[in-house]
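What you see is the complex with one protein chain gone and the rest in place.
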Amino acid sequence: MTLKMTLAELEAFVAEAFEQVQGDFTVLALTEDTIEVRLNVTHKHLRPGGTVSGPTMFSLADVTAYYMTLARIGAEALTVTTNCSIDFMRKPVAGVDLIAKARLLKLGRQLSVTDVLLYSDGSDLPVARATLTYSIPPVPRS
Amino acid sequence: MTLKMTLAELEAFVAEAFEQVQGDFTVLALTEDTIEVRLNVTHKHLRPGGTVSGPTMFSLADVTAYYMTLARIGAEALTVTTNCSIDFMRKPVAGVDLIAKARLLKLGRQLSVTDVLLYSDGSDLPVARATLTYSIPPVPRS
Amino acid sequence: MTLKMTLAELEAFVAEAFEQVQGDFTVLALTEDTIEVRLNVTHKHLRPGGTVSGPTMFSLADVTAYYMTLARIGAEALTVTTNCSIDFMRKPVAGVDLIAKARLLKLGRQLSVTDVLLYSDGSDLPVARATLTYSIPPVPRS
Partner (left out) sequence: MTLKMTLAELEAFVAEAFEQVQGDFTVLALTEDTIEVRLNVTHKHLRPGGTVSGPTMFSLADVTAYYMTLARIGAEALTVTTNCSIDFMRKPVAGVDLIAKARLLKLGRQLSVTDVLLYSDGSDLPVARATLTYSIPPVPRS
């Protein structure tokens, strides 16, 4: 149960692999089974009225579970989301960053399962929750 | 069980309400309980390798269920997604539009439930499936 | 894309492996990617008021997806459910059998994904929908 990537290695890997979302996400904290990620909200993430859109919240939950899984298995770009259930519970506060707080519930040989709660920065009431399953590619035999 | 909005009214409403996604989606067909929507894929929807990203697929499923619900209840911008479960099953074909084919399973006073299958244009094997619940605002008393 | 078990082989396997539910389920039809299963409703499946309980509906959806997967991969008792999302949409008709109609959406090496709709026998409106993921054990190397 040890991390295979540091927070800095994680950010360097993602910046290279996903240049399109560069600058959108910042990893705030990382332990063996928890992670915290900030979505740096800009105009492109907003719906009319100034609140963060559903697809943006999905995106934050997805990235957070991906980071958590990578931190444990190492830089495996082939790791893919197979399932997500997400509940939208409250309207995010307008113009405020979102914080994802996640917990790795399972890391098997084939699958990881991560629970994520999303908060408007500064608030205690979650705006959304999600659970994501990632499929982990089989280890190649040497 | 009749539609409250035509396909043209639906597109006009969405174009006004969500100018940020204008041009992304085209409604191809609409009946009382089915709808077909095309995602006009451009560079911003893609992941490295040229395939459509997960958040983009979520976004297409979400918009499709929203259109289906609006077509039945009328232009209610306050209708919001409360839950989505989504399974990613195959890699989309690179550089090809996605087609969402949806069926309204329930339209109650408080909730609608819509099933959506996503296909790469020209393929019979779904790349993803999703079910979305929308919360419908109470009818104001006159 | 061929079946590895006939309808009769499927029923014989399940009767032996799961004697506790013997008599509860009848496979009505089976093709390469669809299956229909009847729940023979008895007192133990009912809630107060005479309608089928939620756990019973879950159970029917789960068994149906299991049968569909087994029919394609062969008798693998180690195949296990990893995820289910289920929406309860209408109250089942009191004292009436439930019919599950399912479609296999994906059969990969590690996972199967099956969509299930549940109906009160004789009705066209689904009482529930579910999607189930089964994890398939790796083929042992000979």
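For the reader, a short list of remarks on this structure follows.
Letters are used for the chains, namely A, B and C, taken in the order the chains are written, and counting of residues starts over at 1 for each.
By our rule, contacts are C-beta pairs under 8 Å (C-beta built on N, C-alpha and C of every residue); 3 or more make two chains touch, one makes a residue touch a chain.
Small disclaimer: the values here were computed from a predicted structure and weren't measured.
The missing chain, though absent from the display, is touched by one residue of C:Thr26, C:Thr81 or C:Ser123; that residue is C:Thr81.
The set of subunit C residues touching the chain not shown comprises 17-18, 20, 44, 46-48, 54-56, 58-59, 62, 80-89. Contacts to the hidden chain, counted on subunit A, fall at residues 85, 87, 89-90, 105-106, 108, 113, 115, 117, 126, 129, 131, 133.
Where subunit B meets the missing chain, the touching residues are 82-83, 85, 110-111, 133, 135.
Methods note: only the chains that are shown with their structure count from here on.
Where the sister copies subunit B and subunit C meet, the same residue numbers recur on both sides for over half of the interface positions. When subunit A is laid over subunit B using CA atoms, the rotation angle comes to 180 degrees (nearest 5). Centroids built from CA atoms put subunit B at 24 Å from subunit A.
A straight line joining the Cα centres of subunit B and subunit C is 28 Å long. Chain contacts: subunit C has residues 85, 133 touching two or more partner chains.
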